[in-house]
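Structure in structure tokens, see below.
Left out: one protein chain. Kept in place: all the others.
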Amino acid sequence: MPRYAVTVPVVIIAAVLPLVLQLIGERQVYWLFVVSEFFVFAIVAISLDLLMGRTGQISLGHSGFVAVGAYTAAILNARFGVDLLGGAFAGGSLAAIASLFLGVPATRLRGHYLGIVTLGFGIAVDQIALKWDALTGGDQGLHLHRPTLLGLDVGTPVLMYYVALIALIVATLLVWSLTRTRLGRAFAAVKDSEIAAAAMGVPVASTKVVAFVCSAFLAGAAGGIYAFLAGFVAPEDFGIDSSLLFFAMVVIGGMGSIPGAIGGAIIVDAIKNAAATVSGLSLAILGGMIVLVVLFFPGGLKALLRRRTAKRRPLDRTRNATVPLDA
Amino acid sequence: MTVRFGGLVAVDRLDLDVPDTGIFALVGPNGAGKTTLINALSRVCSIASGSVRVNGTDVLELLPHQVVSAGVARSFQRAELFPTLTVLENLLVGLHSEMTTGLEGALMTPSTRRQEKAARVRAERLLRELNLWELRDFSPADLPYGHQKLLDVARALISEPKLLLLDEPFAGLTEAETPRLLACIAGAGRRCAVLMIEHHFELLEGIAERVTVMNFGRKIAEGSPSGVRRDPEVLRCYLGTGRHGQAETAAC
Amino acid sequence: MSNSMLRLVTNLAAGIACAFLTSYAAVAADPLAPGGTVTGDTIVLGQTAAQSGPQAPIGASKWGLSAFIASVNAHGGVAGKKLRLISYDDGYQPAQTTALDKKLVYEDGVFAIVGSIGSPTTAAVYKVLNEAHVPLVSMGSGSPLFYQPGLKYVFPSWPIYTTDGKTMGAFVKKHFSGQPAAVIYQDDAFGKPILEGIKSELGKVDVEIPYVPSQVDFSSAVIKLKSAGIKVVMLATIATSGAQILNQMASLDYHPTRILTSSACGYGGIFDAIGSLDGAYCTAFLPPPGSADPQWAEFASAMGKYAPGHAADIYAAWGWLAGQVTYAGLEKIKGPITRDAFVAQLETLHDFDTIAGKISYSPQRHDGGCCQLLWQAKGGKWGIVPDSAFNGSAAMTK
Partner (left out) sequence: MTQYLLQISLAGLAQGSLYALTALGLVVIYNASTVVNFAHGAMGMAATYVAYVLISQLHVPVPLAFVGAIAAAFILGAVVQALLLERLNGAPILTQVVVTLGLFMFLEGVLGLAFGYNPRPMAPPIAIAPVTVAGLVLRPQDIVQLALLVALGVALAALFGATKLGLGMRAITENTYAARLMGIPVGRVLGTAWGLGVLLAAVAAILAAPTTSVTPNMMDTIVVYGFIAAILGGFGSLVGAVVGGLILGVIVNMIDAFLAPELAMSIVFGLLVLVLYVRPDGLFGRKAVQKV
């Protein structure tokens, strides 16, 4: 019960935040954008966590999937007037197809090769978007029409805020459900022990590919929403830098945890915005944080938060539980 | 069946026949090919020749993840559990090939819920049987080793295999931890065929119907636990140094 | 709802609450009343300019703009009001520019966006700013995108990039006619219009080589040109790539006539970075650094006074130019200082003298600078090439 006492008011705050922001007049445009942008980044962080934290498959080019989704949505919108839902769905689908190019070789790659190949994927998407300017607008980018959703105009900052918030909640629920059913358990099994997973009937290779596809779909859909939110896409937005930011979100949040990924996204986004005026500062802080987290807080933010919650959950590997032997 | 690694013949033309139920043990010194045999049966190592039929299906022609559907499940020498998952979820992975939920799991469709519920009921029943119920939400990494081995066996058992392969289930257990696992295995032996690697003859004497002794990949003796113990060749190359029937590394 | 589900939602909501609190922590005085009217005693100007990443050198524009603003304030400001600059580092990433311009316009309440650097970054925001009626003045780009008719709030002040290319092309036609010529160009909205301009003057070039800024090894490009017997090489490149290409040419014992675009030779250290620079040409719409031009002298002395430690180079002069144009518009406003009044006054500028020569705007055309010429490197200094001036204002395309 006490958990409801926290959850319900906070969910209400999230829902009424735009109304409160009315008080600051025009300035809400910026703050609504910042929070909406954070919602979308958090979806990408969740998707990367599904792949990296849950399935143990590293991806250093995740913004490549975001780029594929964003460009798909932008092109469909600019040329055919496809709406936000269609754009996000098509973006996710195309990113999922693109992920097969990575996912299939990935099943044959040893851990660190995968990191390098995904890095290359991120770079390649960038270069192709730049080169294929007839379709993508090259470095001048692509402007989208005012976003609509199922025939409704959602082009105001407040409505886009709700679109992003609902998208994050939906993504959270989807991933949460997935991890609590057969396929999600198979992801974790593959990460923990490929041999044991296979012995339990989990097809290791295709499970890895499916994890790639799921993760890419989410990242691509987030990219599609992002394109509508920003109203503009350009190749420079999806470089290694942004892949590393998503990576930092997952690591700092604590791998293998959805709340962790969201928390990591908050921290990274806040640092990125706060340190924007001093060049190199955010990179140095985030890099330093990653090193410290790995060395001293292997569970990341997730573990720190959990340590402080009143009721400890049993499944928590950040402490060494000693279980009484009852035999 | 034969398993080769390069020039080394780890399992050499071994013939083994087990009926539908009962406990059968494999013994032999280190390097005799026991674990290799189990790995070959569960298709972890893919370079075996010959054939292994379980109810007519040749296991050696399957992919590793198809073996369990053919009715062959296994445990591991060093309890290869999934620490990311809870104890309960570890058992549910054991039911992976019986369930069908794929991506639609993300949508929690009614059929997903039904499957999940049914699987949970089975897993919970097994956990209660094994007295692991209290620990269901812990990570296996936080359990004492004895519980881990028990869980490892349970995870193989939950799929109700026809052939259960156990790789040294008692290795590393304390005296206090042994009886629970022993009871569990004895129970399994009444439902299916259990092929286990074990050195403790005393443990085997109570439960195993037949013991096969291997050395250098070959079968050198076969029979009841007490009978095999008296076999001169077995004594010569294997049991000579053991104090209470436990094998030391003895080459012959 | 199960426990973990609840915890999820809690975390989610906590995140929102965090962002919410931050928004309140940042409450500050709003200097701009609705409708873009300046009511306080400062006029706040906003800029985005890369201070990090590979494009950081051109972000030095920030210091020229700061120096201009400081000198205006030292002389009493505009209409009794002081100017203030808020400049953010967008790392040359359009997504950052989008977010930061939202911050500048809505959170910081700037009056106009002035002297922002880069083609892709400005491309990301010019439409939105134009629709929101926020003036976008003197961006650091000559991309044809910003010279389109109908952009009422957009005021470019550079010569369009095609003029840059035409300046090269006309010069080559005049002096090196008949010699095999080649262009190395950055494959984007910066390099391609320059290539187009060159070709519109020369008809055709013998070899065209595209590249991307991340490329570090230009040896095959240089070998290709050398093997093809190219005598004139025009470079539509950024500074770092231009330096790499010229150094590569020298190391391969290849000495064609070299003509660089203005963006490639604005930095102070160019003579250290390229040992073989002597004899090379560079297009320009600004006086050579260190020249006796009175506009440059005024700029250089202001830099020394108000931005000590920052070189008075071409990139800083871009910022100075942006300041000059903005000031000219603001100064002419009679009555309340509104964005629309500012735009109206800018559109009356005719042959307004800036560090980059004369600039004219009209309600029909926002064309910016018309003319370019060439410099040549001699003995570690740039000098103006006498008969190289080119007026591109007549030949506006696209």
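All chains are identified by letter, namely A, B and C, in their written order; residue positions are counted from 1 within each chain.
As a working rule, a residue touches a chain if its C-beta (ideal position, glycine included) is under 8 Å from a C-beta of that chain, and two chains touch if they have at least 3 such contacts.
Predicted model only: the values in this text are computed from it and were never measured.
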Exercise. Among C:224, C:332, C:358 or C:381, which residue is in contact with the omitted chain in the full complex?
Worked result: C:224
Seminar exercise, completed: Out of A:14, A:117, A:276 or A:301, the sole contact with the unshown chain comes from A:117
Seminar exercise, completed: Sole touch to the unshown chain from A:40, A:285 or A:301: residue A:285
Exercise. So that we can see where the missing chain sits, which residues of chain A does it touch?
Worked result: 52, 56, 58, 60, 101-102, 104-105, 108-113, 115-117, 119-121, 123-124, 127-128, 130-131, 195, 240, 244, 247-248, 251, 255, 278-291, 293-295, 298
Exercise. Can you list where chain C touches the absent chain?
Worked result: 51-54, 56-57, 187, 209-212, 214-217, 219-221, 223-224, 226-227, 239-240, 243-244, 247-248, 251-254, 267, 269, 272-273
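What we mean here is this: only the chains that are shown with their structure count from here on.
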Problem set entry | Separation of mean Cα positions, chain C and chain A [Å, integer] | 34
For this session: Could you tell me the distance, in whole angstrom, between the mean C-alpha positions of chain A and chain B?
Result: 40
Exercise. Which residues, counting only chain A, touch chain C once they are in their complex?
Worked result: 3-4, 6-7, 10-11, 13-14, 17, 20-21, 24-31, 33-35, 37-38, 42, 127, 130-131, 138-141, 143, 165, 168-169, 172, 176, 230-232, 234-237, 239, 241-242, 258-259, 262-263, 265-266, 270, 273, 276-280, 305, 309, 313
Problem set entry | Interface residues, chain C side, partner chain A - complex | 3-20, 22-23, 27, 30, 34, 51-53, 56, 88-89, 91-96, 98-100, 102-103, 105-107, 109, 119-120, 123-125, 127-128, 143, 145, 187-190, 212
Exercise. Where on chain B does chain A make contact in their complex?
Worked result: 42-44, 63-69, 73-74, 76, 80-86, 89, 92-94, 96-97, 99-103, 105-108, 112, 115-116, 131, 134-135, 137-139, 141-144, 146-147, 155-156, 159, 176-177, 179-180
